[in-house]
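A single protein chain has been omitted from the complex, and every remaining protein chain is retained in its original position.
Chain IDs A and B follow the sequence of writing; residue 1 opens each chain.
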Amino acid sequence: MTLLEVRNLDVTYHVGDKAVRAVRDVDFTLDAGQTLGVAGESGSGKSTVALSLLRLLPNSAKVTGEILFQGEDVLAMGWGKLRAVRWAQMSVVFQGAMSALNPVRTIGEQIAEPILLHEKVRERAARARVDELLDNVGVSARRRSAYPHELSGGQRQRVMIAMAMACRPNLIIADEPTTALDVIVQAQILTLLTDLVRESGIGMIMISHDLSVLAETCERLAVMYAGEIVEIGPSRSLIDDSQHPYTRALSSAFPRIGDPASRLAPSGLPGDPPDPTEVAEEGCPFTPRCPVAFDACPTHPIELWPAGENRSSACLRVLPEYESIDQAVST
Amino acid sequence: MTAPNPAQLEVARDVGGGAAPGGERTRSTFWRYLASKLITALISFLFTLVIGFVMFSIMPSDPVHTLTRGRPTSAAQMAELRKELGVDLPRWEQFLHFVNQVIHGHLGYSYQLNQPVTTLIAERLWPTILLVGSATIISVLLGLWLGVRSGWKNGSLFDRVSSGVSLTLWSVPTFWLGLILLVLATSTFTGLLPSGGYQTPAVDYGLVAHWIDVGKHLLLPCLTLVLVVFAQYVTIMRSSIIDELGSPYLLTARAKGLRDDVVRRKHAFPNALLPSVTLIFLQIGGIIGGAITVETVFSWPGLGYLTYEALRTPDIQLLEGTFLVFSASVIVMNLLADILYRFLDPRVRAQ
Partner (left out) sequence: MTAVATTASGGLTSPSRWTPIKRFAGQYLRMPTGVAGLVILLGFAVLALTAPLYISNNNLDVTKVNGPLLAPPSHQYWLGTDLPGRSVALLTIWGSRVSLAIGIIATLLTMILGTTIGLLAGHFQGITSRLLMTLTDWFITLPSLPLAISLAAILGQGSTSITVAIAVTSWPATARLVRAQTLAVEARPFVERARALGAGNSQIIVRQVLPNVMPLVLVSSTLTIAGAILSETTLSFLGLGNPDEVTWGTMIEQAFSTGAITRGAWWYLLPPGIAIVIVVLGFTMTGRAVEHILNPRMVGARS
């Protein structure tokens, strides 16, 4: 059963006189209980896609396309319906829990807030549920009257997860849930998240620039570059046998322990992520940095072509008339 | 005394396992905090005394002559006065003498009004508190209400109109506005509102009627003061809200499905209120200035009017007395601001 179907999602930011196209014509689907990872460098548009699912982008962003959540188009919903969907059906675990939590209210109040809003329960019942949620994420229920600054980074992230699960949503979006946490805590948080999601049968979209994290936790993987999905498919096969040069570069950059820089930059890939205002409308945006680019790349219209079972890639080389990537690399 | 910089209040660093401040630890740090603030306040007051002393002693003429100008005084009385004022002592001792007098509540004698300064001040204290207090409360409420809404819908028509009106009102001299209102009251709306004073003279009202009478007299001066002062609070609150606008926790609140006004009321407002509280208290200096001129215009018998009367001769001792009282009240307000802030912000409490 399809939980989420995104079609032709396009997001343009209007800043002053400039128009920046941050997300270009993105399609993907997610079934109930499935986990999808979205990978990419900063500026690839992955966070924008996530925020657009609940229409959380600023007013300066123009969003077109269709976001069919449980059959209904989020972009066409009225405000009342949208607010009802927010958190109760689809919730978000934001990155940087220190600033994503209100500094002057206790964490107990903040977790209870959506419960009291969406469900018709009394304060006491909500409090009981808060305790249960805190328990599930491994935070002592006694901390419910603590303020965010009194908790450690890992505990705060757990609170964010507890908060996201508060109304038993059908889909959780985790936006860089482990950035700024040290490696050990990161592993704990990831395990926690995936266990909870699996146990409750919730769908999850996880966003990260860290491919290794996504490979471990998600069934399917989508790689984004310059606002487009360049490859999507089962995560294992995407890592082991990538059919797009960008994914290849990313996947050969598994982090070395103790080297935070390696997490952020694909190894051996020269250049910087493209400036969203300067991406060409025609051809493949990865051409300037691609090690196996050829003459057709800058001009040939690009779309996602089938590249194996249940997967597709936006590289010309998956088409039969051109040399495959493996062949191009070996020459 | 600076308002706490929001950057200074940034998150306490992460402590592994999370710090859990026990009740006792918070209480003892509170007393230490209070003590340090009190000491700072006392030093500020000492500085005020120094400035007051220095200022009033650069009078070119002999103080005794100035005080007794135009009044027949015998040589013995002059000598007595000299001794009381400590005029013949060297500067240092004069200062200590002066401080000693102040601590004991002797602020001098007003020859113009023929009463000790302290008595005069005590008499006129309540009307000023009434005026300044009511004006402040109304201005703060009005300013907060307008400021929050203006800042939230930054750039909207409401915001621009509100900012424009605030800016214009700030440019208006307080007393001039009062005079205009006074002219309107006396000529156009004759009889409806009194033209000055605290209460209708020579009439004996019952308790309720008395307060209504005072209220009628309070209306115009209070209105004048509010009109000029509330603009500052609008600006303060508006800036605070604008500073909060980009905060991530507001995004979380929206994502939870809360309505826009609920997000503003329950999340943005409490956070924006914190820095505003201190700034609001710090405005008291400006309100005092406004009170002086407003009381003058409406003959409101408070400390401000007393100051105006002191300017006539000029009555130096009275002037010095009011200066000290005004300065002291500003210091007290700053102290209250610091203490209040500590109570309100959970992050500061932990320090």
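The definition used in the following text is that contacts are C-beta pairs under 8 Å (C-beta built on N, C-alpha and C of every residue); 3 or more make two chains touch, one makes a residue touch a chain.
The shown structure was predicted, so the numbers you read here are calculated from the model rather than taken from an experiment.
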Among B:L42, B:I137, B:I212 or B:L311, the residue in touch with the chain that has been omitted: B:L311
Out of B:S36, B:Q77, B:N100 or B:T168, the sole contact with the unshown chain comes from B:T168
Residue positions on chain B contacting the omitted chain are 1-2, 44, 47-48, 51-52, 55-56, 58-59, 153-155, 167-168, 170-176, 179-180, 182-183, 186-187, 195, 242, 245-246, 250-251, 254, 260, 285-286, 288-289, 292-293, 296-297, 307-308, 310-312, 314, 316, 319-320, 322-323, 326-327, 330-331, 334
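Criterion: only the chains that are shown with their structure count from here on.
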Between chain A and chain B, tell me the centre distance in angstrom, where each centre is the average of that chain's C-alpha atoms. 53
What part of chain A is in contact with chain B in the complex they form? 54, 56, 82-88, 91-92, 94, 96, 98-105, 113-114, 117-118, 143, 146-147, 149-153, 155
Chain A-facing residues of chain B, complex: 11-12, 14-21, 247-249, 251-259, 267, 270-271, 274, 345-347, 350
